[in-house]
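The complex appears here minus one protein chain, its other protein chains still in place.
Chain lettering (A, B and C) follows the sequence in which the chains are written, and residue indices restart at 1 in each chain.
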Amino acid sequence: MPLTREQMAERVARELQDGYYVNLGIGIPTLVANYIPDDIEVMLHSENGLLGMGPFPTEDQVDPDMVNAGKQTVTATTGASIFSSADAFAMIRGGHVDFTVLGAFEVDTQGNIASWMIPGKLVKGMGGAMDLVAGADNIIVIMTHADKHGNSKLLGECTLPLTGAGCISKVLTDLAYMEIADGAFILKETAPGVSIEDVQEKTAGKLIVPNDVVEMVFD
Amino acid sequence: MPLTREQMAERVARELQDGYYVNLGIGIPTLVANYIPDDIEVMLHSENGLLGMGPFPTEDQVDPDMVNAGKQTVTATTGASIFSSADAFAMIRGGHVDFTVLGAFEVDTQGNIASWMIPGKLVKGMGGAMDLVAGADNIIVIMTHADKHGNSKLLGECTLPLTGAGCISKVLTDLAYMEIADGAFILKETAPGVSIEDVQEKTAGKLIVPNDVVEMVFD
Amino acid sequence: MSGFNKVVDSFEAALEGVEDGMTLVSGGFGLCGIPQDLINEIARRGTKNLTVVSNNCGVDEWGLGVLLVNKQVAKAISSYVGENKEFERQYLEGELELTLTPQGTLAEKLRAGGAGIPAFYTATGYGTVVAEGKDVRAFNGKKYILEESITGDFALVHAKIADHYGNCIYNATAQNFNPCAAMAGKITVVEAEEIVAPGELDPSQIHTPGIYVQRVVQSKAEKRIEFRTITEV
Partner (left out) sequence: MSGFNKVVDSFEAALEGVEDGMTLVSGGFGLCGIPQDLINEIARRGTKNLTVVSNNCGVDEWGLGVLLVNKQVAKAISSYVGENKEFERQYLEGELELTLTPQGTLAEKLRAGGAGIPAFYTATGYGTVVAEGKDVRAFNGKKYILEESITGDFALVHAKIADHYGNCIYNATAQNFNPCAAMAGKITVVEAEEIVAPGELDPSQIHTPGIYVQRVVQSKAEKRIEFRTITEV
């Protein structure tokens, strides 16, 4: 069975370590915050200028001056800091954020990522996505393995305009967890009940299947 | 009579306007603060991170954490702000400081300035001088017209290593006030009792003497 | 008062000198921390053919969207222009020029503009359309592109507190692009929720020193929320 959105978030959350500063993109990546293991602490970085993003406010706590990078009302955690956009991106660009989770339309075997623009559709802008992919050392892309028409999103070469070049080395899809190295996707884990052949069939880019592929386990 | 140090400071202070942010270099330029006209207000910028430098502290006010760019203990004026060295030089480099007064060893008719290094003597460093001359739009150099051996410090081409190239357009010496334009010093004012010939004699670089040179007046 | 008293008593006075064809830099992120009163005054003046530099372009009837509806904007330099139907329409019909700029690059361009740094290298955008026509250079084996700084004829800023000298403090994440915008304006105008006498603010706790600010005016507009998200208790 392909992973649900929640399982994808849960799997990604296993990459978190105690003391990590983490930036979660909009969409499925946001769900990762729900699966932070109880025995560790992470601080969420929001690129509009907040380190230590807390949960949504209660009605009483709502403050128009307190939003996240998705422009949603949020709170700050204990020990948070707040700063300018230039400073927020200095943290990203300077590699100070330990872990970044992003969605994408396509990823390829060169570590390229396309996530912001589909030609012919209205361009709304890249926001902070280009900064995040170029600045972070440790990025995981989280997306479905194929689009709704069944076309693979894991390619030999991205077809859509890039968000960043050569900057992605980890991809989690609903079917598998893969790393990118030496011009290929390297299969590391499959979703429960998903066969290696299923993954191969839906991966358009070169896929290397080592001997030690494991099946993910969820409670 | 050549101007005294105090008269030089007094003459420079006449360039100040109400609301100016001003950076005063070490030495004679510091004295300018003593001649700020009563009917205007200026704020002094100190490049170690203080806008709104006040007088030296009384014994009771001395704080090792409160110093100026000369590493002297100082106070902050009402309405001061304090910031990092990077921010302090952003103000200088970005042209936000309205008026800068600096000493020099030599100035030439190309607007070059040499003020930080005499070959053969120990090099202590340029500190913030190169940033100040390159960043400020409105700089006045204040120095003696000739060195103690009688050699002119106003040259066709600086002989000492430069602090900045093409950035000086106003020079006040103990003999005269000059502007620099079109490859020449243009005499604007002479010190009381100093003749145009005196100035010409001690100016090695090309000196233009317009018809409207005036003599400075001091109370 | 002294030449450092930058407080003006009307939005009209605050924006005196804004002319057709100028570049305006605006603080704010979405609808958070935007200089709404100053935007409204630009609308009232009807100034045309403006270039606006701002992370977003507001929504249809709030934020910079007010100027879009009014057809005052010729060009936008932004990182994200969603949530705005009028923007879409004008852009698709070729009435509006748009230069999309990555968010961090945009913030840094403004800070650099204010700091007298004409250009800097960044990895952001390397290998993408953003890099087209820009210098590429490797440092320590990694590729970077050269980005030039931005300044504006006017910068519009929203602060929580400003003193008479223009020293500003921002509230919470309403800080966002405001300090960057404040640095980048030839004339920086601050609308503040509260205006205090010099000396009221701790010198070490000022976000934007007054040297960057030319005018201060009392703000009055409501604050709107773009996406109200709530934890139910």
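Here, contacts are C-beta pairs under 8 Å (C-beta built on N, C-alpha and C of every residue); 3 or more make two chains touch, one makes a residue touch a chain.
Note that the structure is predicted; figures quoted are calculated from it, not measured.
With respect to the full assembly, the chain omitted from this view is in touch with A, B, C.
Note that of C:Q103, C:N171 or C:T188, the residue touching the chain absent from this view is C:N171. Per the touch definition above, the residue from C:D37, C:E88 or C:E108 contacting the chain not shown is C:E108. Set against the missing chain, the residues B:L44, B:L162 or B:I180 yield one that touches it, B:L162.
Of the listed positions A:R93, A:K170 or A:K188, the one in contact with the omitted chain in the full complex is A:R93.
One chain is missing from the display, and on chain A it is touched by residues 17-21, 40-41, 43, 45, 51-52, 76, 78-83, 87, 89-97, 135. Seen from chain C, the chain kept out of the figure touches residues 108, 112, 115-123, 137, 139-140, 142, 144, 148, 169-172, 175, 203-205, 207. Counting the whole complex, the residues of chain B in touch with the unshown chain are 46-50, 55-59, 62-68, 70-74, 76, 82-86, 88-90, 92-93, 112, 122-131, 134-135, 161-166.
Everything below uses one rule, namely that only the chains that are shown with their structure count from here on.
Chains that count as touching both chain B and chain C, per the definition above, do not exist in this structure.
Using the mean of the Cα atoms as each chain's centre, the chain most removed from chain C is B. Superposing chain A on chain B by their CA atoms means rotating through 180 degrees, a value rounded to the nearest 5. Taking each chain's centre as the mean of its C-alpha atoms, chain B lies 35 Å from chain C.
Separating the CA-averaged centres of chain A and chain B is a span of 55 Å. Among the residues of chain B, none is in touch with two or more other chains.
Of all residues in chain C, those that touch two or more other chains are 111.
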